[in-house]
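Removed from the display is one protein chain of the complex; every other protein chain stays in position.
Showing subunit A:
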Amino acid sequence: MGLNEKPLSTLHEKASYDLADFEVPNGREEAWRFTPLSRLKGLHNGKAAPGGQVAVHVRAPEGVQAEWVGRDDSRVGAAYVPADRVSAQAYASFDKALVVSVPKEAELSEAIWIDVKGNGGEGAAYGHVVVEVGPMAQATLVIEHSGSAVYADNVEFVVGEGATLKVVSLQEWDDDAVHVSHHHARLAKDATFRGFVVTLGGDLVRLSPSVAYTAPGGDADLSGVYFVDAGQHLEHRLLVDHSQPNCRSNVDYRGALQGEAAHAVWIGDVVIRAEAEGTDTYELNRNLILTDGARADSVPNLEILTGEVAGAGHASASGRLDDEHIFYLQARGIPYEEARRLVVRGFLGQLVEKIEVEEIRERVLAAVEAELSR
């Protein structure tokens, strides 16, 4: 268990809508020890002045309802209760929540797009989004983050019985942005969730995707790619809580790092509770460290409280480019820089291939190329 003396299953138990229930973190807590608090611009200690300018636009295909509601709307906070200080701060501070509803049995021909754009300004901004997918419906959602902002938000994905929700979340922030976000998916019976995260921009991004199941048969796939440049801190904290029998989860995150003080953090928490018999789970994180001065912290945690699992495993590997790969390509005349580009692009590309929105897939590959030729 290392530094973390408490079992994983109890770590996330504290959850509340009330900011006062969370102490200001000091950086020694398990949940905060990797995050440079001084760069959070006060999101964690109540000192962030309000007034940040973040514009959220939604483009919903026909049949999908998108509305802005007050915090008294019963759907807000129904699926997710904030589990840390910044999440609670966001919950306490947002003005209107965006609720997007996909009716039952709908099969959307186009993706829903939510565009989150930071327009700078002094101070922080907060958001809240709820995406509900009715029973047996199928939907794809793209969330794009860009511009400059200090932004904390909570996003709830409520996936109905037999429904499928595919989400691509792109963090393409400007260099100075700070973004702390929770993406929580709650899966009903036989629901399918595909979450794909792409984090490229921002000074500090801390994204916590989590999954909970309310009934058997849920299937969650969480993937992510990130490219960390000099000075960037990109942190992904995953939590899959298997509390129902016969559910499945698969986590695969890959990152490349280059430049002085490029820092990636990946935490993969998976709990299989006593009642979650027949769980099938695997989590994987791989980091490619391209230069000196870059650092990847990768911590998979798997806590199994039942004797009856269908499969459970985790793996984590961080390392340099493989000399043998580079040699082979160079031995065929390919110059070093291009060989490196091919290998890194291949490493991330294998995952990017899984993005089902073609436009996004190509954009992400192009963005990776651009990062590599910087």
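In this section, a residue touches a chain if its C-beta (ideal position, glycine included) is under 8 Å from a C-beta of that chain, and two chains touch if they have at least 3 such contacts; residues count from 1.
The working rule: contacts and distances are computed from a predicted model.
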| item | value |
| --- | --- |
| Which of "Twin-arginine translocation signal domain-containing protein", "Fe-S cluster assembly ATP-binding protein", "Acetolactate synthase" or "Formate dehydrogenase, gamma subunit" matches, in UniProt, the chain that is not displayed | "Fe-S cluster assembly ATP-binding protein" |
| Residue among A:343, A:357 or A:372 touching the omitted chain | A:343 |
| Touching residues (missing chain, whole complex) on subunit A | 323-325, 327-336, 338-339, 342-343, 345-350 |
